[in-house]
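A single protein chain has been removed from this complex, and every other one stays in its place.
Each chain gets a letter, A, B, C and D, in the order it is written, and its residues are counted from 1.
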Amino acid sequence: MKTKVNRFITALLVMAMFFALTGCSGTPADDTNEPGTQGASTGEEIVSSKDTMTVAIDREPQSMDPTATNISITCTIVSQIFDTLLDFDPDMNIIPSLAESYEQIDDVTYKFNLRKGVKFHNGEELKASDVVFSLKRANEKPVSRAYTQEIDMEGFETPDDYTVIIRTKEPYAAFYQSLCVSRLSIVNEKATLEAENDVNSNPVGTGPFKFASWTAGDNVTIERNDDYWGETAKLKQVVFRIITEQSSRVVEIESGGVDAALVLPAVDYERLEDNEDIDLELYTSHYVRYIAFNTTQDSLADKRVRQALNYATDIDTIRDVLYTEKGAQKATTPVPPGIEGRHEDLAQYDYNPEKAKELLKEAGYDNDLEISFTYLGNTTNTLMGEMLQEQWKDVGVILTLNPLESGALTENANNMRQEVMPVRSAYSIGEAGEGLMKLFHSSNHGPGGSRVNYTNPRVDELLETAKVTMDENERNEMYREVQEIVHDEALMIYLCYEYTSVALGSKVRGFNPIPTERIDYSTIYFVE
Amino acid sequence: MPEKLLEVKNLKKYFKTKQGYLHAVDDVNFAINRGKTLSLVGESGCGKSTIGRVVLRLLEATAGEIYFEGANIRDLDKMQMRKYRKKMQIVFQDPYSSLDSRKSVYESIAEPLVVQKAFTNKKQYAKRVYELMDTSGLAQRFANAYPHELDGGRRQRVGIARALALNPSFIVLDEPVSALDVSIQAQVLNLLQQLQDDLNLTYLFISHDLSVVKHISDMVAVMYLGKIVELANCKSIFQNPVHPYTKALLSAVPIPKINVKLNRIILEGDVPSPINPKPGCRFAGRCRLCSSVCKESDPVLTEVDRGHFVSCFNK
Amino acid sequence: MLKYIIRRVLMLIPVMLGVSLVVFTLMYITPGNPAEILLGEEGGSKEAIELLEEEMGLNDPYIVRFGRFIWNLVSKGDLGTCYATRQPVSQRIAQTFPNTLKLAGLSVGLAVVIGVVLGIVSAVKQYSIFDNVAMALAMLGTSMPNFWQGLLLMILFSIHLQWLPASGFSSFKHMILPAVTIGTSSAAVIARMTRSSMLEVIRQDYISTARAKGQSEIVVILRHALKNALIPIITTVGIRFGVMMGGAVLTESIFAIPGIGKMMVDAIKARNYPVVQGGVLVIALAFSVVNLIVDILYAFADPRLKSQYR
Amino acid sequence: MEQKNLLLKIKDLTINYNTYDGIVKAVEGLNLSMSNGQTLGLVGETGAGKTTTVKGIMRLLPDPPAKIVRGEIYFDGENLLKKSKKEMRSIRGKQISMIFQDPMTSLNPVMTVGDQIAETIRLHNDISKKQSFEEACTMLEQVGIKGERAGDYPHQLSGGMKQRVVIAMALACNPKLLIADEPTTALDVTIQAQVLEMMKKLIAQYNTSVIMITHDLGIVAETCDYIAIMYAGEIVEYGTKQHIFLNAKHPYTKGLFACIPDITAEDNKLTPIEGLMPDPTNLPKGCKFYPRCPMAGKECENENPANKEIENGHFVKCHFV
Partner (left out) sequence: MSNVTLQESSELVPTYKKKSQKAEVWRRFCRNKKAVVGLIMLCVLIFAAIFAQYIAPYDPIEQNLKNRLQKPSVEHIFGTDELGRDILSRVIYGSRISVSVGLIAVGIACLLGGFLGAIAGYYGGSLDNVIMRFMDIAMAIPSILLNIAIVSALGSGLQNMMIAIGISTMPRYCRIMRSSIMSVRDQEFVEASKAAGASDFFIITQHIIPNSMAPMIVQISMSVGTAILSCASLSFIGLGIEPPTPEWGAMLSTGRDFIRNSPHITTFPGAAIMFAIYAMNLIGDGLRDALDPKLKD
């Protein structure tokens, strides 16, 4: 009698376990962060044998094809796998990379001597033909075209396997900088053609790390390239784990689940710093955040209205609320610090509601100006909208908040239907001209631009001539004039220069970021 | 010649099932004179309830004609049928499910009147409803009550009052008393008989309880698996049953008397399946007098005695 | 039984067609152009967008695109390529769907064990304190928004107690917290269903027959009552498993689990049409397969139905 | 009534149900006794308390809401109400077994009939599973069902066969007392005749005493030798078959006979008992039948009549006897 009963109960449990078992046939725990046993010692700190690093990133990289990368995390990963002809050092000076030496022959011609014996990941040796192939290929791809427009596609010469002559259509001041961008990385011609131009599934580069695997939604893994031409990487493997939920990333670094975490909320900076097993690194980057006024909308066409809105906004409080003092630097001009040609002393629009009301009255409004604030519905933008709404109400401006999700937002902005909108722009090649061109040149309305959609022949003329003047001081003088015009026109409210935040485990060493937000993982190692 | 209120000719009703056609009613003929009661008696699954519903066209017959007061009601369209519905009503077996639990007694009784728009103002409706409650022996204080507050007997009286609402001439009584206790059963049976006499009603009384059938009916039709095996007036069915099934049926009824010799005929086996039945007499499998002819052809209702019909080969 | 399964599978086809039609239309009328989104804020200029649109075939009319989707599916079983990663959609689904299945399996397993036991005990001890407490807890389970519950669990167990990893999906340890988050609401539903169907069965005559035989109360409950109460329970478990298949979107995003739910949400936001259509189709197919399995389990649980399926 | 082979003695049994609408007095001071080999017919209408009484004997009444207020039930000399749960379990099915009314729902639909009978056998005899299944098959043969049908499920059998299975299950352990609660009410009359015939044969063969609960006096006439008429929780008349059928004295018993249609009777006159069953939540003070009794006098209204033995073994509870 007893046996029947418990046989039945076990049947019930087995059924439930059957369900549970289907749920947990996961691979055995490959928990990677058990500290190693022994390690070689350098000075007082002993290098630990741990050679795999997990990094929590905030979104899915778009592709492994260098020509398709335009968000920072994709650039970071691609720049570990591929190299460019030239590169930046931490102070943004141009240093040789795949090109051992380079010289400018005349206004439009440049000669690059390639390093010898550089091996691609598939064993092929780097040749001049690869360089020409990469640049031509970049010119056909939608994203990377922007950086090869200046290069004359017919003007390539490869006198021998290790020298390349590149000509630009006309003199181009920022030519060297444009060659350092990861979009113009050098791919291997043979491998790319074999994969029918699909570099994405198996990227072959010359970089310190090789591509290992990419599980969409979960992680991208790269491994050390042992026969790297430069100093081989100390880490054997780097796993980039995709954790989109901001608070989960913070929890993961705090609980030691990952060795590094990127893009952290400013609100948690204080707590992360107090935590002694975490080093919070905050470094300036070539990004500027601003609130763009769409000048093609009639409500914002009048300069006085835009100036009034600048006076009506207590931007310092908003910045403290959104980014805290540690998280961002006050912005005084669209060009971030550390870039040649930045205008250092523009007179700022201080918080002066009375002046704002006068200007609005002058522009013919008395408490009946209605504007919409269109934005991506995340926490920071929502709070910004609510603060602006409150502050502008005091000067009689009714701001309606219109949160959209990313698809609708991009479509709305590309067709220039929005009025006021928060934007973040990048100076990807660290050169003022290229950035200002994208922000204020009349050819850059709608998609890809600064959403200000500003037309000013004087500004166009200044930017176009600067591009071709080789003399640095002249160029900077022109950039400064553009910044003065734009500042007077009050096309935007400068929000901040945002620090890029990286939280590292206390055992991580050799971390040296460069302002274009690319992190070089080949120099990183662990200590006990 | 007494007027035939209802006459049914070659009535058939087949239900479509996965395994084939279920012959619920298979070529049935009978007639009821006005003011009389014909009982359909038989065990479960013999098709008696189906006939009750088909006659009122609550279920559409597969074949055959139904003459009511001379007219074949199967040819009528929906509107004409509504007029005839006033004359024909039905009372059900389960007092619980035949009344809408969300409607009060007053509303249930008044419903047929409302549907047929019998009166113009509320006062006339109320007067008629009270009359009906009196005739069916229901105290007026129950007008506001709900079915779940009444016992079985009273619920059945509401069913009867509802059936009488449009003063019909013909009522189908589908096992009206089998769900009731013996003492209440007697009260309802007396009521039905008295109503028949007062209002000259014609009943089609459906039941499986032979003693109740003997008590109330003028004519009796014994059914087996969709066919009428014996049809005669009440006295001759109970005095000298002819069909072997009727004999077995009558012998099986327990008699509330002691020291009475019981020559009981115990039937073997079970009722066969009504789906795609084999030709020949349906009772052949269980009949003592079964011969080869019984197995091949279907017996037909033939007159054995004045007004006494049997469908069996060895009379 | 085989004939029944084939008939059910054939009946699936119109439903699947319907599902893809509904999703395709919904995606079609949603504003936002995938090419622009793909290029991101700083990326493309006007012609860059046109170039990409051409490549994605966005300019063809509605009928052509839907026809092409169905034709590829039917002829080559190819669900199209994901706009973003250029990988075939089927490969992306193959990477994400097993994780959701594992998670759903574990949480349903958890829910069944807790739910059924809670349900039986509170049915047997009806109106006792245990019954009230158990049902109150079950009710609490359903009332708590699971994304909030997930966050709280993560903070408690990953940071303060450091017992479990906060997110990710590599080992069994990673699955405990998300499974508990999703499992509790399902456990509550299953507990309530078990209790009501057990109460229904305990009222039947054959239970008093079993007691009249002198059978002990436990065996009466477990063998006689539970076996009959099994059918509604199986249905509920089936439905909960189906709901979890695509429904644990928020839990997946909080615990950074590469499940199909999260992939779908990101795909909808990025207007990644092929991934959305492919994903919803697979989820709908899985949901219908689970229903079919539930029906077949019926036959084993209840012999009366077995004859129907011959 | 000789004391020595007294199988069952119920003294002053009172059972109430406390429900939201008030306390239902289902059984009120019931006295009954039965000796071995006897078949007692318990006759009464709905709400008379028949089922409550027998469920009380088997102690199958669900405790809330039912409550056995007072009284003793002696079975084979021992008071069942004092027995522990475990002792009761060994009596149920072994010493006393019970058949319920509706065959359609009294068998477990998801177990084969063979297993259900074997379960009873294995509960009370320590034998192997296989052996108990064989014994179940022989039991089925006894009740007129072919042995191979033991593997069938209840839905594959007809109503009559299912009731035979229930009877087989009840008699499997050869109990001393079989309680049959309206065993054939749900069956068609020809099937009912078959089942009654088979029951009579088995009861004689096993020499089991039976309590037959029914409202059909025809069945009682055929199967029972002693009869108790119950009304509103009390036995109003008790006696042998001859006493009740030939010399019924209590007005309710006479009323019952008057209102039962009988196919052998000549005249068709039915005299119904007026009024309705009393509301169990407020029963009349005196004689329960007072409101419907044609012979009711003054003292009946407020004084409950004592149980008088008007002839040897014939008891009636009425003032005017």
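We take it that a residue touches a chain if its C-beta (ideal position, glycine included) is under 8 Å from a C-beta of that chain, and two chains touch if they have at least 3 such contacts.
Note that the structure is predicted; figures quoted are calculated from it, not measured.
Trainee: Looking at the whole complex, which of A:Gly407, A:Pro422 or A:Gly435 touches the chain that is not displayed?
Mentor: A:Gly407
Trainee: Tell me which residue among B:Lys86, B:Lys257 or B:His308 touches the hidden chain in the full complex.
Mentor: B:Lys86
Trainee: Give the residue, chosen from B:Lys16, B:His148, B:Lys261 or B:Arg306, that touches the chain omitted from the document.
Mentor: Reading the full complex, the residue touching the unseen chain is B:His148.
Trainee: Pick from C:Ile49, C:Leu250, C:Val275 or C:Val294: which residue touches the chain that isn't shown?
Mentor: C:Leu250
Trainee: In the complete complex, which positions of chain B touch the hidden chain?
Mentor: Per the touch rule, chain B residues meeting the hidden chain are 53, 56, 58, 81-82, 85-86, 88-90, 92, 94, 97-104, 106-108, 111-112, 115-116, 122-123, 126, 130, 134, 140-146, 148-150, 159, 162, 165-166.
Trainee: Could you please point out the chain C residues that touch the chain left off the display?
Mentor: 14-15, 18-19, 22-23, 26-27, 29-32, 132, 135-136, 139-140, 142-145, 147-148, 151, 155, 192, 243, 245-247, 249-250, 261, 264-265, 268-269, 276, 280, 283-284, 287-288
Trainee: Mind listing the chain A residues that contact the chain we can't see here?
Mentor: Residues of chain A in touch with the missing chain: 246-247, 250-251, 265, 267-268, 270-271, 317, 321, 376-379, 382-383, 385-387, 389-390, 400-405, 407-408.
Keep in mind that, in the parts below, only the chains that are shown with their structure count from here on.
Trainee: Indicate the whole-number Å distance between the mean C-alpha point of chain C and the mean C-alpha point of chain D.
Mentor: Averaging C-alpha atoms per chain gives centres 53 Å apart.
Trainee: So, what's the distance in Å between the C-alpha centres of chain C and chain A?
Mentor: 37
Trainee: If a residue has to touch 2 or more other chains to count, which residues of chain C qualify?
Mentor: 216
Trainee: Can you list the chain B residues in contact with two or more other chains?
Mentor: none
Trainee: In their shared complex, at which residues does chain C touch chain D?
Mentor: Chain C residues touching chain D: 127, 204-206, 208-216, 224, 227-228, 301-304.
Trainee: Write out the stretch or stretches of chain D touching chain B in their complex.
Mentor: For chain D paired with chain B, touching residues are 45-46, 158, 160-161, 188-194, 196-197, 215-222, 241-242, 245-246, 255-257, 259-264, 268, 270-274, 276-277.
Trainee: If you look only at chain D, which of its residues touch chain C in the complex?
Mentor: 58, 60, 64, 89-94, 97-98, 100-102, 105-111, 119-120, 123-124, 153, 155, 166, 169
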